[in-house]
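Written below as structure tokens is the structure these notes are about.
Only one protein chain is missing; all other protein chains are in place.
Our next item is chain A:
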Amino acid sequence: MAKRLDIKDLNLFYGKFHAVENVSLAVPPKNVTAFIGPSGCGKSTVLRSLNRMHEVAPGARVEGKVLLDGEDIYTSTVDPVEVRRTIGMVFQRPNPFPTMSIRDNVVAGLRLAGLKDKKKLDEVAERSLRGANLWNEVKDRLDKPGGGLSGGQQQRLCIARAIAVQPDVLLMDEPCSALDPISTLAIEDLITELKKEYTIVIVTHNMQQAARVSDQTAFFNLLGVGQPGQLIEVDDTEKIFSNPSQKATEDYISGRFG
């Protein structure tokens, strides 16, 4: 189940543009790692490289290694589709499939993986929706379209969809940035719950959120416009927010820039 991720000397490019430079970072299992930093510093790009979504953009390129429990997901023998089936992702804006019912949305990943047994699918749908704290709100309308839910519910539906396949790692790209404070709180509580079973990496612009939900925080920064983003430091969240070792980190979290 929950596996560890080791990022080694990762360099990411969009065509000729060097987006992220030399990132090395360890993500322990059953742990929440937060990526913080100013806009454009490459934290989302790094996150997207962890399930091989980065290369979906035209011209995008990856150098370096990402080890999932010691196995490089970037070796030539690895199928990116397989990687994405074991490393789930939740996006900034909730994106349930609009033509699918709530139930079909949750089990979409399993259907793609070839599971057809109706009873089993229903079981997984219920378990995942319970896991995403959404079951009680939607159990009477599982056949209604997922697009009919509120933003916060849609995002939890997307989390349910991501955990339905029981991924090794769960990536979240600013999962609360389109949500109101109450839905945000619901998602944050959920992240704390999910941590018991999953390895989670979350990108957030909200530093309080990083402080509240994460165990480990990585701070990314940009030296200047057109320069690649860099990992400045990574440490226990408590340490980063109380006594960071780098001046840039301190400036950022104390609000002096960014």
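Following the convention adopted for this analysis, contacts are C-beta pairs under 8 Å (C-beta built on N, C-alpha and C of every residue); 3 or more make two chains touch, one makes a residue touch a chain; residues count from 1.
The rule is simple: contacts and distances are computed from a predicted model.
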item: Omitted chain (choose from "Uptake hydrogenase large subunit", "ABC-type dipeptide transporter", "Phosphate transport system permease protein" or "Quinol oxidase subunit 4") - UniProt protein name; value: "Phosphate transport system permease protein"
item: Residue in contact with the excluded chain [from A:63, A:82 or A:123]; value: A:82
item: Touching residue (missing chain; options A:46, A:68, A:194 or A:207); value: A:207
item: Residue ranges of chain A at the interface with the undisplayed chain; value: 51, 53, 56, 58, 81-85, 88-89, 91, 93, 95-100, 108-109, 112-113, 145, 147, 158, 161-162, 165, 181, 184-185, 207-208, 210-212, 237-238, 241-242, 250, 253-256
